[in-house]
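Quick one: the structure is below, questions incoming.
The complex is shown incomplete by one protein chain, all other protein chains being positioned as in the whole.
Going by the order they are written in, the chains are A, B, C and D; count residues from 1 in each one.
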Amino acid sequence: MSLATLDAATLYGLMGAVLVGIGLYGIVLHDVFIRRLLAFNLLGGGVFILFGVIARRGAGAGFPGDPVPQALVITGVVVAFCATALAITLIERLAAKDEASDGDDHS
Amino acid sequence: MLGLALDLLIAALVIGVALWTVRTRDDFAAIVGFVAYGLLLTLAWARLAAYDVALTEAAIGGGVTGVILLRASIRLKPVATARKPIGARILVGLLCAAISAALAAVVLLPMTPAPSLAIEVRTHLASTGLGNPIAGVLMAYRALDTFLETVVVLLALFGVWSLTPDAAWGGRPAMAVPAAAFGPLPLFGRLLIPVGIVIGVYIVWVGADAPGGKFQGATILAAMWILAMMAGLTQAPSIGRWRLRLLLAAGPIVFLAIGLAGIPLAGAFLAYPEALAKPLILLIEVALTLSIAATLGLLVAGPPDVTPGVEP
Amino acid sequence: MTALVALFSTAAIGAGIIFFLAGTVGLIRFPDGLTRLHALTKADNLGLGLIVIGLLPLSSSVGMALKLVVIWALVQFAGATVAQLIARVARSTERGE
Amino acid sequence: MTAALMATTPGGLLLVLAVVVPVIGILALWLVRARDIEWVAIATLAVNLFLSLATLQAVRASDAPLVYLVGGWLPPLGLALRVDGIAAVLMAMTGAIVAVTALYARGQFGFDPQGPERRRPMVFWTMLLAITGALNLIFAGEDLFNLYVALELLTFAAVPLVSLDGSRDTLEAALRYLVFALAGSVLYLLGVAVIYGAYGTLDLVVLSEIRGAEGALLLAIALMTAGLIAKTALFPLHLWLPPAHAGAPAAASAILSALVVKGSFFLILRLWFDLLPPGLGTIGANGLGLLGAGAVIVGSVLALRQARLKLLVAYSTVAQIGYLFLIFPLATGSEAASPFASLAWTGGVLQLLAHAFAKAAMFMAAGLVYEAIGHDRIDGFRGLGRLAPITVLTMTLAGLSLMGLPPSGGFSAKWLMLSASLGEGAWWWAVVILAGGLLAAGYVFRILMPAFSTPDAPAERLHPVALTRELAALSLAVIAILIGFLPLSPWPLLAIGRLIQVSP
Partner (left out) sequence: MADALTVAAVIVLAIAAVGLVRVLRGPSRIDRMMAVQLLGSGSVAVLVLLAVGSGTDALVDIALTLALLAAFASIALATTLAQKATAAAKAEHAPGTPAS
């Protein structure tokens, strides 16, 4: 595909596809939970962008994009944030337990 | 063409910081990379003319997600991590590349015309009294999703609280802050918070007819509350307080009550009588804004760790 | 008139870009944390400030112009606060790292 | 066909209530006094049981799916709820198991009617109601994104149950579970994006009538299936399940093992049987069957090697989930009209039902054993039969069903699937089913042999256990057996409202 026919939506679509790959790679290959959580969020960002590309291509009826996928993304971003907050709390609690038991070992 | 140059730059930077976030050895550097990712994605959404989403990403991705991740990264001890064997990395890398390639193929073979519900959204928008099509989707056509999402948010908060020690149940999040009057922070808070509240309310208010809305506005309000807590201007509330519980539940309750009233009055659950559609939707949005703002703020504040009745 | 406005805007935005550039160069080239911080503040304040000034006469409505000023004030204020906080933390905690 | 389906049917309101009533219960729990939370939760679940049975009856009576157009908006713009025969059966199953679990869990978790609100009872009851509502939505949902929200609801409700006791190990199990579940959800969502991009709708009924863009559809279903497999803990993505299910309190384990994993499994069924055009996914279906076979063997062998009862029961879940995936090669078949396909279909659904009841009973019994003797190490079970006869009877009956001995639900399920595989000439699946049954017999007898033997020294019960709780567990085991008395032939009920007919 030549640069002249490349439109913004396609460009961001390719970016979203690459982000999905990067995020998946991180989720599978990281052992540290916080890094997996970051990778999950990278992956989520890529998936949401794909929705945005679909919305952009579905522009019509005077809207710059199809409103339905955009609305889905808004729901999705809020859910992803909640998941991140829950996961972070679990990670911190787990670390706190580990630190407490380390302290016991030394004393 | 100039626009495309900007898009190319944004896309390259997004991929660059994403790679950095996955590849770096340093956990903190990865988190900073992720915050940059959130900022750049906001630009990408703006370029995709998805202004409502860009606002959401700016408030959540660029704002509060960064706050919880950074706070956690400072408190967590760095964990030494061994790299996986090169064979595994190559294998997983190839698999992920294959998935990316398959998605790219789908992206490059677009349907003409692209499937879209834009026309249907436009056709029925007048009966909702709203001008912003995305508000129409969220509050009318797919109102069930939105209602359940508020339940998801509430459950996530309850899940965070569930991780508290038994004794601290009913207590408040300590929201560890530095010693009182940390530099210019309290002053910053006192001046910024009123401005932020005005902006948050404005974003909710324009949401009916222009990009904006309850989730974005509520996130801004939540951010102001978090700022007040970080600046030591206020404490997080005790989670056992009935009034707090009522504030958290108010949004879903109002939504549900109006939705159920739609069964006799408008012929279906979550249908609005046409004459009253806009005022009812606005009422729901106001209640949801308050509840979501409180919920998001408490999600960032974390689980309660101060035993009720015991002050440190 | 319009030519004059265009000239003014171009000059202001150009100057703003130069301050952004200076901030970045400082951030990369300056030897220690506090001087880098100083450079960063320049980009925040003057860079964005000049760009906003250049954009004011071009904005399509008074409301938009007003919001531009608010944006600049917010970034200015936030930048100053962050600079102070970072300086404090840099003095007290990051010395050992 | 679509025009007739796309209107709210009489009784459609039941579906709205099935989703909304648990939510009302949750909001009420937050606002009532601490001493009232138990009866509010139990009353909510009683109403839910009534609603689910009424739904089942309505589907049977009308011989057609129930449909409700939410907000009066027609899909694809609006959202519809739709319950067909299989969804109605599973909703009723969920209603029954959740209600019995509530009776079993009454007064547990340090609930104190006089004292202040406590963490554990509050979290347990809230999340139990949330799981109920989420599962009802998964069974009733017709829109793929609406189902995504339901999946997230289910995840956020299930994870806190895993870490309810707050120990280090359960926190880690919960975190591992959350990571798998989130990765699964996001893959599912990716598939949703691909489908919307190709068809401009997410409504299952609308989608089932559209053709074209098969490549995108296959990619989407592959991604969504991969995500849902992680959530269902199919081998080799099963690693999160045993610690999570074994670490949760018994009442929570019962729900997690019997019901929660079935939620994501049900969505895989929806995708493969309601969305995928017949004949398109044969290779994939065989792949799923292969993974299922791996799960049966690996899960059973690992169950055999466990020293603790709860871990054994959890590994048994890994194995029993494997059987469910044998539906795909057996019931999709190359020929849509294969008579054996509907045999396998019924067998698979029976396996789902029988496992749900038997496994819930098994985990509840494990909890009762723990309370009776203070541990759940299998080598210390000598004399358990005298100490807790009802509990051992429960384990025996549930074990019969897990092994697949007649008469039991497990036997009927495996018999039907066996007949289907032999009928289709795919004997290798039959071998897996038989081998799995033998291994299951091994691990069930490992529990029961010491339990029935006489102890060296008379053992003493540590804590008295309320008879109602023992009977609650027993009732589920009895249901697992009773399912075996249903006729051994395809159920017409399960064919009601199927979007793509497998058999004539």
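Basically, a contact is a pair of C-beta atoms (placed from the backbone, for glycine too) under 8 Å apart; a residue touches a chain by one contact, two chains touch by 3 or more.
Values in this document were obtained by computation on a predicted structure and should not be read as measured data.
Chemist: In the complete complex, the chain left out here touches which of the visible ones?
Modeler: Looking at the entire complex, the absent chain's contacts are B, C.
Chemist: Have a look at B:I220, B:A236, B:A277 or B:V306 and name the one touching the chain we're not showing.
Modeler: Hidden-chain contact among the options goes to B:I220.
Chemist: Given that one chain is not shown, which residue among B:A18, B:A54 or B:I281 touches it?
Modeler: B:A54
Chemist: Based on the whole complex, identify which of B:V64, B:A104 or B:A135 touches the chain you can't see.
Modeler: From the options B:V64, B:A104 or B:A135, the contact with the absent chain belongs to B:V64.
Chemist: List the subunit C residues touching the unshown chain?
Modeler: For subunit C, the residues touching the absent chain are 6, 9-10, 13, 16-17, 20-21, 23-24, 27-28, 33, 36-37, 40, 43-44, 47-48, 51-52, 55, 58-61, 63-64, 67-68, 70-71, 74-75, 78-79, 81-82, 85-86, 88-90, 92-94, 97.
Chemist: Considering the whole complex rather than only what is displayed, give the residues of subunit B touching the chain that is not shown.
Modeler: Considering the whole complex, subunit B reaches the absent chain at 2-3, 5-6, 9-10, 13, 16-17, 20, 26, 28-29, 32-33, 35-36, 39-40, 42-43, 46, 51, 54-55, 58-59, 62-64, 66-67, 70-71, 74-75, 176-179, 182, 185, 188, 192, 195-196, 199, 203, 206, 210-212, 216, 220, 223, 226-227, 230.
Quick note on the criterion: only the chains that are shown with their structure count from here on.
Chemist: Any idea how many Å lie between the Cα centroids of subunit A and subunit D?
Modeler: 28
Chemist: Measuring from the mean C-alpha position of subunit A to the mean C-alpha position of subunit B, what distance in angstrom results?
Modeler: The mean C-alpha positions of subunit A and subunit B differ by 13 Å.
Chemist: Please output the residue numbers of subunit B that touch at least 2 other chains, ranges allowed.
Modeler: 99, 103, 114-117, 121, 141-142, 145, 149, 152, 156, 159, 163
Chemist: Give the residues of subunit D touching no fewer than two other chains, as numbers and ranges.
Modeler: Correct list: 77, 145, 149, 152, 156, 159, 163, 171, 190, 194, 196-197, 200.
Chemist: Any idea which subunit B residues touch subunit C in the complex?
Modeler: Listed in rising order, the residues are 182-185, 188, 191-192, 195.
Chemist: Across the complex, what residues on subunit D touch subunit B?
Modeler: So the residues of subunit D touching subunit B come out as 8, 13, 16, 19-20, 23-24, 26-27, 30-31, 68-73, 76-79, 110, 116-120, 122-123, 126-127, 130, 133, 137, 145-146, 149-150, 152-153, 156-157, 159-160, 163-164, 166, 171, 190, 194, 196-201, 213, 215-216, 219, 223.
Chemist: Under the touch definition given earlier, write down the residues of subunit B that touch subunit D in their complex.
Modeler: 99, 102-103, 105-106, 111, 114-117, 120-121, 124, 140-145, 148-149, 151-152, 154-156, 158-159, 161-166, 169-170, 240, 242, 245-246, 248-249, 252-253, 256, 260, 262-263, 266-271
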